[in-house]
Structure formats: structure tokens, C-alpha cells
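Note that this complex is displayed minus one protein chain, with the remaining chains in position.
Labels run A, B and C following the written order; every chain starts at residue 1.
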Amino acid sequence: MLEVRGVSKNFGGVKAVNNASFSVEDRQIHGLIGPNGAGKTTMINLISGLLSVSNGEIEVDGQPIHTLAAETRAKMGVGRTFQNLRLFHNLSVRRNIEVAEIQVKKQVNIDAGLVEDAIDRFGLRGALDQSPGSLPYGQMRRLEIVRALALRPKVLMLDEPAAGMNPEETDALFENLTWLRQRHPCSIILIEHDLKFIMSACDMLTVMNMGSVLASGLPREVTKNKEVIDAYLGQSQQTPQEEN
Amino acid sequence: MTLRLNINQRKGLVGSTLLSLLILAIVGAYYLWGESYQARILYATFVNLLVVVGLQVFMGNAKITSFSHSAFMGIAAYVAAICVTPAAMKAISLPDAPWGLNAFELSPLVSVLLALSITGILGLLTGLFMARLTGVGVTIVSIAILVIVHSIFLHRTDIFKGNQAFFGIPKIFDLPHITILAIAAIFIARLFRESAFGLQLRACADDEIGARAMGVDVYRTRLIAWVIGTLFFATAGIAYAFFLGTISARPFYFNFVFLTVAMLILGGLRSVSGAVIGTLLITIGLEVVRWLETGPDLGIIKMPQMLGLSGLLLGVVIVAVMTFLPNGIMGNREIEEIFKKDPG
Amino acid sequence: MDYVIQQVLNALSFGAEYALIALGLAIVFSIMGLVNFAHGEVIAFGGYSMIVVATLLTGNPWVLMIMVLAACVLIATVLERVAFRTVRGADLTTGLLTAFGVSIILQNLFLLLGSPRPMAATQFIFLDKTLTIGAIRVSSLQIYETVATVVAIIILLTFLRRTTLGIAMRAAALDFEMVRLCGIRANRVIAGAFAMSGLLAGLACIFIMARRGSVSPHMGFDPVLTAFVACVIGGFGSLPGAVLGGFLLGICEVAVQVLLPQSYGGLAQAVVFALVALILIWRPDGILSPAQEKGDKI
Partner (left out) sequence: MLQIESLKVFHGLIEAVHGIDIKISKGQCVCLLGPNGAGKTSTLSSITGTARATGSVRLDGNDIMALSIEERCKRGIAISPEGRRIFSNLSIQDNMIMGGAIRRDKTRLAQEIEEWISHFPVLGERRNQPAGTLSGGEQQMLAIVRALLSKPRILLLDEPSLGLAPQITARVFEIIRDLKKQEMTILLVEQNVAAAMEVSDYVYVLNNGAISSHGDVGKFGDGSDLMDELMGVHR
């Protein structure tokens, strides 16, 4: 379970994230939505440790992690994917996954079959010896998810996993996330612009805008929130005298 | 997933064996048909091979350009030479040496171990900083190391003789020794490349942030590779001193750095096989060019003497490889995958 | 007093030379991310062209100076066209190694076509006279060097601030593509940067020759190595940083020579490089720019 408490991040004078709090239970898929530039990816960078928090605390299973290095957090079970893919292009697909797998090799009670199952489930079996660069885009996205899964994450953060996927692939991804939730106990954070996907996949939603958390709660409730709709779709800029 | 690291390591063993057979074939050919002066060329080639393979360990896997290898080679060469040269000889060659450096002598084995440990410790100390830097920073600090060490060699003529020859080093190594060392280097470098450290290092080279997010301790992996590389250079330096019998500061500077870097990038810095192939190709090429440089009589035309031709071609090779073949001859492939399409 | 002024002047003139060369490196680096190690050979090329012109045409030093400047501008732009255009946009290592390759090629060409030994070129030596101002004796060359560098830097800054191409060059250092989106031709900006670095190299060449009275294939290598260091100190690609770094290094070098006992003179370079290594470790992006967190965006 993940707990984010009062986290802020300043870049120079700009508050990219401002006093944000939310928590994600185990086996829960938690959507993080909001317009472009709302601070969603910064939030994931803060949790994964690629950025350090200016203020606030982040805990995984009750253990504070916000002072640890990114690689330490990864080994502890904070896994993520990237909006702009960050695969290792000179390593084969299998070796891409191994890079993550060797981090947890020494741990006891490891779910040894998880990665092999995921490889089948995410349709990577036939591509294991290829270079990631030669794969179709959707498959590259799936490889990033499987690679993050190889860390046996307690928290798995997916940054726009469906971006660039076709509708069939998006549907398959939805099924796979449902499968994953049963197969491996972890908290999942999902950033996604595809609201339909978010609404069907997520148990909880957090909406961010301009670095702050606007609302957090069940998807149905959150999307009815007027403030959220305005943030997401934009307020009407129309001034009365200019009505056409 | 049951990790099948073994497969890669087994492939590594196959590849190293193939490369070793290549080395043995060359040595065998020399013993069957070669002329005695060629032993020197062959020995020098294998010393270069040690260095280039050592470069592959850090520069190749981490894809960070570093130019300090000559310095570490020089340090090890001098330490080994000072230790192993008989005191009587040192009284002549290093008459003014301080701290009784010219009043003791050690067995070859102890000298080697001492040279390796001193260079290794220096490698570790520099590595603590090098592993933290990125990009141009590493290159610059590596140049700084090279310049500093070279200045010290030149400055402390009482210990290092500067650009003059430090002579009288017993000739301890010969072709068989360096052949064994070269083969060992190939195996070690290849197994390192296929090890967990090598894999993580290569992942960092492709995408450092992605690697950190996958739990790779970038600092530690780079440090380990740096120190291992240093030990390769040290071995090469010791082998150099133990064969030639005289050393001076001159060869441990930029020219040798460029030569070895050209070898590595021609072969392809991501692959150990590339390092080996690049070394062999450039050595052969340079031998031909050096022969041309002396102005040989080709029967019909008498070639003029052309100093600088070898250097010129070395430069052309570097520029041409960078322009037309940035991944080198081997790219990502190792020798056992030579018929495979290069994925990189 | 005499001694102090002499040392200050030493520091300034060393610094001026480094600043000139470092600026040349920084202009090219800031715009196309190329660490141009062949810059030293541009300087040497200027020297060799001068010998050719002096032998074939005229010994008039003022004409020769202009020829040196022209030759350096020419070779710099030619190098850009034939060697560096193909690696434009490639990663740093590729560019760096290409530049090293070019540097080796040129050095050996000088070796082949010229001579491995220094060749006498005394035409500019007249710049180096001992002046007596009151009780103080100083070298005229050092004064020329300092003044010329300051003037060159002022002209350069004016160019960069006042002309469209100059502004475009500064803009290109920040966001090259956006400059192209403003309709300014990429080739023009890059060629301009190389030409300017050539001009600065030419100026440095004149002073180096005036001091040495000779040219040799490797004459540019050591100064560029030091200038490279100056760039690093100031933060690579920052033009004010390059100037600052150059002068700092000049001061540093003189300070080391003054402070260290005479017998350690040979270690001056080592000490300077050690300082640089420390600065880089303390502040990887140079003393002018503190390290920044970038997250997953690079």
C-alpha cells in the first residue's frame, strides 16, 4: 500500500506539485488524471525517486521511502513505466526484463512464475530474442510493463500505458490489468488520458490540476465534480457580449 | 522466470574460445612460418589487445569515453619495473632515486602483485569520482588524470627518468606469457559483459534513467567496471615493461590513447569480439603503413619517405568509422553471433 | 611592485590566450554540442599557412596577420563542411571522437607536408619587445595580447547581441530547432559559429607564434587542452563561462608558478588539471551553473 502525504515539488519558483496527498490500497488500481501539465508525471517521478520531494512524505507499506535513491526504491518494489519509453535498445527483450529481474533474484519467497506468466499474457513470448526497437509500439509499451513487473513491485506505476495503442490493444491491456490485479498483489497507479479506460479500469481516482490534488474518490463521484470537469475540459472562456 | 543467465554465459564461453583459437592460430602461424623480429610485433599486439579489451569493459559497456588508460598502464609498468629490477642495475639507471627505491629488489611475482594492487587502489580512488560523473565530465577528468600522471613521470626524473629510458628491467615475459594473458583477458572481459554487472552497465548505457528505475545502482556498476578496466591496463603495463626491458614516459601518453581507442571503435565498442578484431586489423594495417613510411623500393617506383602516414591513416579510420559505421564492425554482436543480423 | 605587476600581466596574457581559444570551443559546443578537439590544429593550420604565404608572397607582417585570420576561418568552415556536418546530431562521444580523428589527421598532414620539427616563423616576433614604463619592465606582447583579447571579446559580444545572426547563434545554443522554426537556416548558424571560432583561433595563433617564433604540428594541442579545461570550469557551452574560465586558469597557472618552488615548475600543468578535476567533481556543470534535477526528462 502506498501513502503520499503533503508532497510538494518546486522547480525554481514553480510549484510543479503542491501539497498533494492520496493513498492507494493493495490490489487497487488508482487512476491519476488531469489535464496536461497538471503534475501527474512529476508525481510519479517523486514516488519513484527520480526527483526528490521538496516537502512531504511517501510511504510504502508503512515504510518511508522519500529519502531513498531511485534504485533502492526500485529494489524495494516501486516499479514504473515511462510515458516516453525508456527501453534498453541494445539489449534483447529477454535481457531487458532480466535487468529488473536480477535486482530481486536474491530475495526469498519470490513469485518465480510471475514474469513467465506475464510474458505469455502480454504477448511477448515470440519476441524474446528480438531487439525492442524492432517491435511494434504497443508491444514496446507492454514490454515496459513486464519489465517493471519483474521487480515484483509493491507499487506499480503506469504512465500512459495505452498511449499510441490501437483500440484492440487497449482492450487487451484492460484485460491484462484485471488479470494482473488477481495474479500479483500490488498497488497500481495509472496515468491515462483515455477516460473510458480509466473509468472501467480504476477503483479510485485522483484528479490533479496545476500541481494540486483537486479531488480523490470513486470514479463515479469524482467525475461529477464540477471543478474536475472544468479542469479537465476547460472552463468556458466566453464572455457574454461575444456570444455568437 | 527461471533466469537463464547460463545461456548467455555459455555463449560467452563459446565466443571467448573462438577468439582464443584465433589468437592461438596467429601465434601458431608465427612459430611455424614467422621470422624472429615478428615476435616483437606480435607481443606488442597482444599488449594492445589487453588494453583494448580492458577499455571495452568500462568504455564499451558503459559507453563513456575515457582517455586515462595510458596513465594506469604507465603507473603499473613503472611500479613493476622499479620493484623487479636488480638493485645493482638500479644503482646505475636510477642513481638519485629517493626513499631507497634503488636499494631493493623483489621477485617478479611480488612485483606484479604490488604493481597490480597499487594501480588497482589508484583505480578505485579515481573511480570513486569517475563513476559519479557523466558524459563529457568523465572524458575531461580522464584527460586530467592522464596529464597529471604524465607530468609526474616527466617531473620526477629521479624516479621515472622522464622521457629517457629506464633500462635494465629483466626480461621476464615472452610470447607464451602474453598469449596466455591475452586469452585470459578475453575470457574475463566477455564473462564480465555477460554477468549481471555487465548487463546492468549496458542497460545504463542505453538509458540511465530507465536503468535506475529498474533498480540498477549506476554508481556501483560503473565503479566496478572502472576498477576492472584499470587492472587490465595494469597487466598490460607490466607485460610491456617485462618484455621490452626499458620503458620511458613517452609511450604512456596521448598517442597510445588514440591508437587503442581507434582500435576499439573500429571493432565496435559494445562487443569484446569487436575489441579483438579492431586491435588485429589496425595492427596489421599499421605494419603495412609503417613499411610504406620508410619509403620502400617497389621495383618500378621508389616510394618517398613519408613520416606521419600511419598517424594520418589512424585519424582517417577514426573519422570514417564515426561517420559511416558508428557502431564499428561488430556493432552489438559477438563472434558467435557473427551471422546474426545486428539488432543494434 | 615590479614583480607583482609582471605577474599580473603574465596571468592576464595567459588568461587572454586561454579565453580566446576557450571561446572558440564554447561557441561551437553551445550550438552543436561538439567538443571540437581539432581546434588546436586550426591554430596550427594558421601557422603553416603563414609560412607558405611568407615564402611565396610577402613578408609584410600585417598582411600575414590577415592571412592567418583568413586561413583559420577557412579551415574551420571547411572542417565543418567535410567532417562535422555528417555527425551533426550524433551523440557527444561520436562527435568527440570524430574531432579527435580530425585532429590526428591534420597533425599528421602537417608532419607529412611540413616537418616533424618546429619550423622557424619569426615574422610576428617584433610584437614581443621589452617595454620600460617608469621603473617597470614589461613585455609588449603581453599587453597586446590582453588588449586584443578584450577588444575581440567586446566585438564578439556586440555581434552576438546586436546582429540577427548573432542573436540566432545565442538562441541556437538554447533550442536549435526553434531557431530553424523561425526561418533561420541551420547551416548558416553553424557555419557562422565555426567561422567565428576560426577567427578566434587565428588571433590566438598570431600571439602563439609571436611568442614561440616557430610552428610545429602539435603547437595547438596543449593550448587547446588547457582551453578545454577553461570551458569546463565555466560550464561547457557558456560563453561568459569560457572567458571567465580562461582568465581563472591564467591566474591559476601563474599562481602555481609563483607559489610552488622553482623545482616544481614542471608540475604546474598537473596542479591545474587536478584543480579542474576537483571543480568538476564539486560542480559537474561548471561553476556558473548549479546542478539541476531533471526527473525523467532529459
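Here is the rule we go by: contacts are C-beta pairs under 8 Å (C-beta built on N, C-alpha and C of every residue); 3 or more make two chains touch, one makes a residue touch a chain.
Just so it is clear, the model here is predicted, and its values are computed rather than measured.
*Asks:* Given that one chain is not shown, what are the shown chains it touches?
*Replies:* The undisplayed chain, in the complete complex, is in contact with A, C.
*Asks:* Return the single residue from C:2, C:91 or C:175 that touches the missing chain.
*Replies:* C:175
*Asks:* Give the residue, chosen from C:184, C:233, C:249 or C:267, that touches the chain omitted from the document.
*Replies:* In the complete complex, the chain left out is touched by residue C:184.
*Asks:* For the chain left off this view, which of C:55, C:130 or C:164 is in contact with it?
*Replies:* Considering all chains, including the one not shown, the answer is C:164.
*Asks:* Contact with the hidden chain only, please: which subunit A residues?
*Replies:* 35-37, 133, 137, 160, 163-167, 170, 193-198, 210, 230, 232-238, 242
*Asks:* Using the document's contact rule, name the residues of subunit C that touch the chain not shown here.
*Replies:* Output for subunit C: 161, 164, 167-168, 170-171, 174-175, 177-186.
Keep this in mind: only the chains that are shown with their structure count from here on.
*Asks:* What pair of chains has the most C-beta pairs in contact?
*Replies:* Ranked by C-beta contact count, first place goes to B-C.
*Asks:* Average the C-alpha coordinates of each chain, average all protein C-alpha coordinates together, and give the chain whose average is closest to the overall one.
*Replies:* Central chain: B.
*Asks:* Between subunit B and subunit C, what is the gap in Å from one C-alpha centre to the other?
*Replies:* Taking the mean C-alpha position of each chain, the two centres sit 31 Å apart.
*Asks:* Compute the distance, rounded to whole Å, between the mean C-alpha positions of subunit A and subunit C.
*Replies:* About 48 Å, centre to centre.
*Asks:* Two or more other chains touching the same residue: where does that happen in subunit C?
*Replies:* 296
*Asks:* Which subunit A residues sit where two or more other chains touch them?
*Replies:* Residue numbers touching two or more other chains: 50, 82, 86.
*Asks:* What part of subunit B is in contact with subunit A in the complex they form?
*Replies:* Listed in rising order, the residues of subunit B that touch subunit A are 1-5, 8, 196, 199-200, 202-203, 205-207, 209-218, 270, 332, 343-344.
*Asks:* With touch defined as at the start, can you tell me which subunit B residues reach subunit C in the complex?
*Replies:* On the subunit B side, the touching residues are 63-65, 129, 132-137, 139-141, 143-145, 147-148, 151-152, 154-155, 209, 213, 254, 258, 261-262, 265, 306-312, 314-319, 322-323, 326.
*Asks:* In the complex of these two chains, what residues of subunit C are touching subunit B?
*Replies:* It is residues 35, 83, 86-87, 90, 92-94, 96-98, 100-112, 116, 217, 221, 225, 228-229, 232, 236, 264, 266-267, 269-270, 273-274, 276-277, 280-281, 284, 296, 298 of subunit C that touch subunit B.
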